[in-house]
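Below: the structure, in structure tokens.
Note that one protein chain of the assembly has been removed; the remaining protein chains are unaltered in position.
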Amino acid sequence: MSGHKQLRIALRNCGVIDPENILEYIARGGYMALGKILDEMAPEDVIDELKKSGLRGRGGGGFPTGLKLEFARRNEGERKYIICNADEGDPGAFMDRSILEGDPQSILEAMAICGYAVGANEGYVYIRAEYPLAIERLTIAIRQAYEAGLIGDDIMGSGFSFDIKIKYGAGAFVCGEETALISSVEGNRGEPHFKPPFPAEKGLWGMPTTVNNVETLANIPSIFNMGAGRFAEIGTKTSKGTKVFALAGNVNKVGLVEVPMGTTLREIVYDIGDGIVGGKKFKAVQTGGPSGGCIPEQFLDIPIDYESLKEIGSMMGSGGMIIMDEDTCMVDIAKYYLEFTTDESCGKCTPCRIGNKRLYEILCKITKGEGTEEDLDSLKELGGIIKDTSLCGLGQTAPNPVLSTMKYFYDEYLSHVRDKKCPAGICSSLTRYEIIADKCIGCTMCAKACPTACISGKVREPHKIDQAKCIKCGACFKACKFDAILKS
Amino acid sequence: MCNNSLAEEKFKELDAFIDGLEEDEGNLIVILHKAQNLFGYLPREVQLHVSRKLKLSAAKVNGVVTFYSYFTEEPKGQHVISVCMGTACFVRGASDILSSLQEKLGIKCGETTKDGKFTIDSLRCVGACGLAPVVIADGRVHGRVEIDDLDKILVELESGVR
Amino acid sequence: MIKIKSFNELKELKESLNAQREHIRIIVGMATCGMAAGAGEVFDSIAGEIMRQGLKNVTVVRSGCMGACHSEPTVEIVKPGEDPVLYGNVDSSRAKVIISNHIMRGEIVEELVLEKNYETASLGEVEQ
Partner (left out) sequence: MKKVNVTINDIKIAVPENYTVLEAAREIDVEIPTLCHLNLHDLKAVNRSASCRVCVVEIEGRGTLAPSCSTYVAEGMVIKTHTPRSVKARRTMVELLLSDHPKDCLVCEKNQRCELQKLAADLCVREIKYTGAQSTYEIDNSSRSIYRNLDKCILCRRCETMCNEVQTCGILSGMDRGFETVVGPAFGLPMIDTMCTFCGQCVAVCPTAALTEINQIREVWDAINDPEKIVVVQTAPAVRVALGEEFGMEAGTIVTGKMAAAMRRLGFDRVFDTDFAADLTIVEEASEFIHRLRHGGTLPILTSCCPAWVKFFEHQFPDLLDIPSTCKSPHEMFGTVVKTYYAAKMKIDPEKLVVVSVMPCLAKKYEAARPELNTNGMQNVDYVISTREAAKMIREAGINFVDLPDEDFDNPLGESTGASVIFGTTGGVIEAALRTACDWLTGESLEKVDYHQLRGLEGIREGTVKIGDMEVRIGIAHGLGNARRLLEDIRSGKSTYHAIEIMACPGGCIGGGGQPYHGGDEGIIKKRADAIYREDQGKAKRKSHENENVIELYRDYLGEYYGEKAHELLHTSYQKRELI
């Protein structure tokens, strides 16, 4: 393994300190940034420093954080709000959970800093109800921070007050979208609204609101401790600092990694992740969750940042990174993601509610071996229109997994529709089981296992599968101890 | 619903919880979480109770309940087994685990066995991707699950031994 | 917890906390992944063992995720003045071995060591 590929800024305290003890956070420099800011910086300077750092939102779109705060600062409002988006809904992503479980105080400190910068005195952490441990630790952290006077009234004698409350999500991926999140915090169905007005103008309860995700916030205290200039030295031209990825799937060393922007996928997969499980062949890496795309081997060496990922049809997203090996069917993966987005669509706008459902149905057809080449054209055309017309980010990005897999793995789609074959052997309707007469000893194990009694043959003589009756369940394949069944 | 006096106690506890909250229009979801914790699910009478207490229309409360997948209007079995269907688990065979579990219990995902013992659920990522595939049985996370482990998990649940 | 009333008080508190740091820290990764893999039992057995052995200068800490989900549960030993050592796939019996070998005798249990392949950004004046 080659040196230190990882650099931990957002995760600086995770696994190092006791998240349930605020003193450990303070010992590591916690609240020094807030203290310094309240002591010697004007809100405008705080925003300038963040702009200088080049920090961009780590939750998806990559909007410059400083600019976001500046908008909220400029807009007048009787009250203003800071919301921490901890509704990590990407399947296969757990960066935010890890930060909340490992270093919850850093989020509170960052929220207070943002509050000071925009002139907000209230904050909410909107957290997934499925994260009980994170909720517990966050609750303890908030209590301790209040007791220590590091949030609440008149923080460190500065005259600045900032309150933080927790709000629970209830299982809706779309609530990662900021307008839907705000609806949910207000106690409504998490349906997104058309922007403008942006939350920075009319957000929670119609007041200027800034929504930042957990990882973005976790970076903020460090920026003030290490200096915006030094932060901006890390990364690429457009994307500064580091990015946390949840490395999962068919890779040897699954885990949470934090690398400077501009690290290549190869370094992550092979150097940090130690390659593919079982020495199998790499097929694709999926980034950006249901909004992202599948990246093939040919792009393993591009330095990753917001722009480069977008260029190759994926996106940074929140940082889920799933490694797929040669046994993965890309049509099946696209179908998996579409099933997810159709389940999680709020149902408000036509293209997402019906369009994505139709995409999913076409994919089902294809994986069942009933697809045609026209279906492939429909996927592409409809996918493009859904991206172009959907109301919110969920709909606008939902076709990405289909479009990117079609772009890079078109052959696999063609095999499904033309040859009625699933090259990875995943789509069960397209799998064919045959008994190799030479290897079959007639033990009858397969016939016993078959739920549809479609295997016949005499004891100690080669058996045969009636293809017309076979439901392709694979029971015979598993039952055979002599490798006499060929799966193709 | 279970016996009446028990339900009454729970309604009292729910009311006390609601009364203890700071005035904030946005409390509906947090209250529904509490109610589901107390009652195990959100039957119509509980939703109506909440709607009347908060002076919200029943349609609004029901609209919120049906929007979020965390809330359920149906009672669950004594034991709830959830299969994580997050991407990491999916690429490591979670759907096989789920179908095998469905076969074993003779019910589909989201259903409860006739004897009321088991409910199967699927979950969208609990964030334990490092241990994929993951099965959560009565709140306990089992990592790197293989089909052969399922029987053991079921027996454990039934016997209450961990 | 005392209320911190000024930036100066915060700085003083931080300094006094760091001055006390001469203990050996045994950090157990206890985020969701770790817990699911049995970190709770590992923590209990380490804490129990420390008590049983009467080790006074050792603090056992529950921490968040160390990132090495592939080898949960993970335990890190931080001895003042030495490089931290990260152990993976620890269970109760291995934990006892780590305590008797590494903590008590200073012998690293090589076969359980995970390579720590990251650096942590220096946080201004903060020492790790």
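A few remarks follow.
Each chain gets a letter, A, B and C, in the order it is written, and its residues are counted from 1.
The rule is simple: a residue touches a chain if its C-beta (ideal position, glycine included) is under 8 Å from a C-beta of that chain, and two chains touch if they have at least 3 such contacts.
Just so it is clear, the model here is predicted, and its values are computed rather than measured.
Among the chains on display, the ones the left-out chain touches in the entire complex are A, B. Among the residues B:Leu6, B:Leu21 or B:Leu48, only B:Leu48 touches the chain that is left out of the figure. If you put the hidden chain back, the residue from A:Arg28, A:Lys80, A:Arg97 or A:Arg189 that touches it is A:Arg189.
Note on the undisplayed chain: of the listed residues A:Lys51, A:Arg79, A:Arg230 or A:Arg353, the one touching it is A:Arg353. Contact with the undisplayed chain is limited, among A:Glu233, A:Asp388 or A:Asp411, to A:Asp388.
Only one residue in the set B:Val61, B:Ile97 or B:Val135 touches the chain that does not appear here, and it is B:Val61. One chain is missing from the display, and on subunit A it is touched by residues 172, 189, 191, 193-194, 196, 342-351, 353-355, 357-358, 361, 378, 382, 385, 387-391, 396. By the touch rule set out above, subunit B reaches the unshown chain at residues 44, 47-48, 51-52, 56-63, 66-67.
The rule is short, and it goes like this: only the chains that are shown with their structure count from here on.
Across A-B and A-C, the chain pair carrying more C-beta contacts is A-C.
With centres set at the average Cα position, the gap from subunit A to subunit B is 23 Å.
Centroids of subunit A and subunit C (each the mean of its C-alpha atoms) stand 29 Å apart. In subunit C, the residues that touch at least two other chains are 32-33, 35, 69-70.
Within subunit B, residues 126-130 each touch two or more of the remaining chains. Interface residues of subunit B facing subunit C in the complex, by the touch rule stated above, are 126-131, 134, 141-143.
Interface residues of subunit C, counted against subunit B in their complex, comprise 32-33, 35-37, 69-70, 72. Listed in rising order, the residues of subunit A touching subunit B in the complex are 88-94, 97-98, 129-131, 167-173, 184-191, 205, 246, 248-250, 254-255, 286, 289, 320, 322, 324, 328, 333, 336-337, 340, 343-344, 346.
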